[in-house]
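Input: a single structure, listed below in structure tokens.
Excluded from the complex is one protein chain; the other protein chains are retained at their positions.
Order of writing sets the chain letters: A, B, C and D. Residues in each chain are counted from 1.
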Amino acid sequence: MLLQTAITGLAIGGIYALMAVGYSLVFSVLNFSNFAHGSVIMLGAYAGYFILTKAGASFPVALAGSMVAGAVLGITNERLAYRPLRVRNARPLYFMISAMGVAIFLENLVYATLGAHFYSYPEVLGRSIVRIGGASIGILDLFALAFSSVAITGLHLFLHRTKSGLAIRACSFDMTVASVFGVRIDRTVGLVFGLAGALAGLSGIFLGMKYMAYPTMGWITNKAYVAAVIGGLGSLPGAVIGGIVLGLLETFVSVYVSSIIRDVFSFSALVLVLLAMPNGLMGKYVEEKI
Amino acid sequence: MLTVDSLSVFYGRIRALDGVSVSVNEGEIVSIIGPNGAGKSTLLWTIMGVNKPSGGSLWWKGERLLPVPSWVAARGISMVPERRRLFDNLTVRENLLIGAYLRKWDASVKKDMETVFRLFPILRERLGQYAGTLSGGEQQMLAIGRAMMGRPALLLFDEPSLGLAPALASEVFRAIQRIREEGTTCLLAEQNAYKALEMADRAYVMNVGRVAIQGSGKEVLANPEVRAAYLGIKAGAS
Amino acid sequence: MLAFAECIRLSKHFGGVRAVNDLSFKVDEGEILGLIGPNGAGKTTVFNLLTGFYRPTSGSMLFRGRELSGLTPPDIVGLGIARTFQNIRLFSNLSVLDNVRSVLYRHARYGFVEALLRSPRVRLCERHVHEKAMEYLEEVGLADRAHDRASHLPYGLQRKLELARALALEPVLLLLDEPAAGMNPEESMNLVELIRDIREKHNLTVILIEHHMDVVMTLSHRIVVMNFGEKLMEGSPEEVQSDVRVIEAYLGEEYAGAYRR
Amino acid sequence: MYIQGVLTVAMINIISTAGLAVFTGFTGLFSLGHAAFMAVGAYTSAILTYFVKAPYLLALAAGVLASCFLSALVGYPTLRTRLRGDYFAIATIGMGEATRVILENLKITQGARGLPGITQYTTLPVAAAAAAVVLLLARNMLASVYGRNAVAVREDAVAAEMSGIHLLRTRMISLVFSAGCAGLAGGLYAHYLAFIQPVMFTMVQSTQITAAVVCGGTGSLTGPALAAFVFTVAPELLRAAQMWRLVIYGLMLVLIMVFRPQGLMGYRDLSWQGVLSLSDRLRKSVAGGKDGKG
Partner (left out) sequence: GGQKPGSEAKTPEEPKDPEVIKIGHAVALTGDASIWGQSESNALKMWVNKVNDQGGIDGKKIQLVTYDTRADSVEAVNVAKRMIEQDKVVAIIGAAQSGVTIAMTAVTEPAKIPLISTTATNPEVTVKDGVVRPHTFRVCFIDPFQGTVAAQFASTKLGAKTAAVLYDVGSDYSSWLAQYFIEAFEKMGGTVLGKEAFRTGELDYRAMLGKLKEGKPDVVFIPTAQKEAALAMKQARDLGYEGKFLGGDNWGSPDIIELGGSAVEGGYFVNLASLEDPDIQDFIAEYRAEYGSDPVLPNPVMAIDALIVLVEAIKKAGSTDGGAIAKAIEEIKDLEALTGKITYDPATHNPLNKPAIIQQIKDGQFIYVEKYVTS
């Protein structure tokens, strides 16, 4: 029971983490909460579904397809909804509102065109389960967990070990000056949204396979936002830890306390973490200088 | 090398530059002085491509400069911005590396970093510290170091002595001379008019968006108007 | 006798960096104290400590006999300490006038409910706030730009606006962090006059951080020189500029003696 | 009769929107949970009139207080730091969910089924009067030191704090005021619709309030109020657009941010004078309109 709960919690937390990382990435660069992340995840799930069923492609193709679709969508979002604000040096609040607009727009566009229909993925990975000492975990969960870890680690290395990564971090502080040193801002920000979008596509296809694709599935990302805050906004390791902590917390509360008041618990956890550590679990506390 | 031809720049409806013409020849130190709000910073930002001109033109080695910062940077122009504008969230080392963004990161970058440390030894000690937590002077040194890392052909300095301790300000001016000696042309906007004029080959005095006086450094330094208005030296005093 | 303000064995360490280390100095009422030292000596950190932005690692700060460490910035402002910032921090999207009005909350002597109801007293106070704000702007010579956006002012005027905003807090101790940065000698000298006038008019005690030696040497009654977070020496302007340690660490050979009068 | 209903809802929406305008427009903080404040106001007041048969005004007041209390509870841990309000925005997502969980599981709220049969106390004159009062109070607050503090904190939290303005206090005041407005709107709504249910107060509702604030203009009070009115009435006229309403909202938010961030009304973001004179004008027109319709 305990083991099963832990495993289930880990599987759920892994998905939260993957979603939270993409969101945190954009936050760390443009310093705003990209509420459209959830919509990109949703469309990634749809993309994966249609590639698998309508195009009859194989799973790896669908996986790549949703990542590409997510990246393209992320970049398009940025171009149309954020870049004009960026050029104007708008306040972060305006970005947040624009992001909210994108989220509402995309979600309801799908709703208005494809309808409320739920699309269920074909069972590409089969329904087999892996048993670990009395507990079991779906093969899909294992796969998702492994894939997410690779993606997140890769992203971290990219940001801290490469020139483009450094450019991204420089842009996150001052784009004008970064451009003075030759960094091509539009391209760099595009890259960020491409990466975040690809992560969203990845989350989308896993979510779709695990559950299904439907217009409002982007709201699951709310959990990921909460996870990102618990972990420390803008910190990628924080997003991972926040996601896993939240997944485990929810599962344990469901099993040992009550599944109904689970969300009250996660919210209280959020508030408690912020009370004790105003910057989240991993948000590094740098004493600001004036 | 750089020719600015009757440049006009607006901020909304405010005219910040009004038909400014400035030229910089290879190997020179050219200084621009002028009171607050004269438009010195605006001029430098416009050369960098950050501000978009609404009239006039900019020429670089016979080629027209586009108002695109990354493109300008790729032509070998770099800048020490007013108030430093460091990447506070990056370490000293990373700030220096960003300066070398357009270069291949190889051994020569390491070597240039050593050059910077020779000029400003304190930076070596602060290598892992976030730039945002450096003192003002340390930040200024880092800003200069960062610009040097790109091995620019032309380096724009916007008030490099701002907020520097006197000894250090002299140090920075010496550094600028040394940078010029190593082959980098320097365009310098300064409030410390005396220093700026003293070391300049040529100088411009700007006022409310126009060039008011120009000439060789010595000429401008000797100009009684300049002495009265910018050096705080009343006629007759020594 | 109790000093007006004093730091006693004050230290602030950031990880390994000892920004301020075992620093003690006093300010007497009504004096202008110069605080100079090489870049990174810890001057701004002293201001950040005095204004409650940082908590000291150790040591204490007394203001009119009252311990400052542990108080929040607003508490400290309430005691009568105001400052300007080395890197200008204005409310840049607001008008020049609103920048000053924003901090005249003390003249708004009414409660929340009254504010909601906009009682006659509220109106009266608000009119007063407006007048007060204009007075401060006039004082620094910005009255004619009252309705410009603060970010549209040139650098030098932004500094003056900061000064006006700090004055509007009606401090008794004013901390100025490089007020003359970015000014040419002529402008610096105007600023010197301005600070003198202000000090006299408002009965202020001033601590002045400045790298423009002409400004510091003209204005300061006494100077504390810092180096590596510690006090290198203190004394009169004359003593300071002829001290070899100061010349070596801070002024450089060229400046030595240049400002003696 | 029917038109009266639409106008009543419009007045209620003006109240919640004006509240959020104070918070988002003037304090620069973002909330995704204002629907939860409405829910608390709605349930508290409805339970009081429904079970305890409390007087209407008293019940409304209790609803307002309850919302204020909840907002303080969420605001304290999240608005404390000098950091921007993202923490708060996200926390409101959690708060919204948690509030609904609680409403769905309490006996007294009758769970997900909701409370039907609440007495219909809210009529058009009541709602219009409430809206006028709220607009007036909000205007007064913004024109006072409390509004100025909020704007200062929005512009530069550090500089404001170092100038003696209490960050937490300032943000909390505007949050609590804003939540109070939402609570009032909720209470009025419950007693207009005669029926409330937890699903009526989701994040989608919160975003609709935000949409009105943004379209009306962040940094303006009358703009959002006008937008709230238009947003309530317009769908009635363009009935065919039901499915597309939210699509249009979303698009509108983006387009406004891209092309006219000051909002459709075109008020200068920070012009006190403009806001004051316009709200004066609106006050007169609201008062006039009330007489005309009531």
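The rule is short, and it goes like this: contacts are C-beta pairs under 8 Å (C-beta built on N, C-alpha and C of every residue); 3 or more make two chains touch, one makes a residue touch a chain.
From a predicted model like this one, the values you see are computed outputs, not experimental measurements.
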Open item on the list: By the document's own contact criterion, which visible chains does the hidden chain reach in the full complex?
Closed with: A, D
Task: Residue of A:87, A:260 or A:275 touching the missing chain in the full complex - done: A:260
- [ ] Would you mind spotting which of A:136, A:149 or A:164 touches the chain that isn't drawn?
- [x] A:136
TODO: Taking the full complex into account, find the residue in D:9, D:48 or D:175 that is in contact with the omitted chain.
DONE: D:9
Open item on the list: By the contact criterion defined above, which parts of subunit D meet the unshown chain? Give residue numbers in ascending order.
Closed with: 1-2, 5-6, 9, 12-13, 16, 34-35, 38, 42, 100-101, 104-105, 111-114, 116-118, 182, 185-186, 189, 193-195, 197-201, 205, 208-209, 212, 231-232, 235-236, 239-240, 242-243
Open item on the list: Take the complete complex as the reference. Which residues in subunit A touch the chain that isn't displayed?
Closed with: 1, 4-5, 8-9, 11-12, 115-118, 120, 122-123, 127, 129, 131, 136, 138, 207, 210-212, 214, 216-217, 219-220, 250-251, 254-255, 259-260, 262-263
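We take it that only the chains that are shown with their structure count from here on.
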Task: Which of A-D and A-B has more C-beta contact pairs - done: A-D
Open item on the list: Roughly how far is subunit B from subunit C, centre to centre by C-alpha average, rounded to an integer in Å?
Closed with: 29
- [ ] Find every residue in subunit A that makes contact with two or more other chains and list them.
- [x] 287-290
Open item on the list: Could you pull out the residues of subunit C that touch at least 2 other chains?
Closed with: 14, 44, 53, 85-87, 89
TODO: Could you pull out which subunit D residues touch subunit C in their complex?
DONE: 137, 140-141, 143-146, 148-149, 151-152, 155-156, 158-166, 173, 269-270, 272
TODO: Could you pull out which subunit B residues touch subunit A in their complex?
DONE: 48-50, 69-70, 72-74, 78-79, 81, 85-90, 94, 97-99, 101-102, 105, 130, 132-133, 146, 150
Task: For the subunit C and subunit D complex, residues of the former touching the latter - done: 51, 53, 72-74, 77-78, 82-83, 85, 89-95, 98, 101-105, 108, 110, 112, 115-118, 122, 126, 129, 165-166, 169
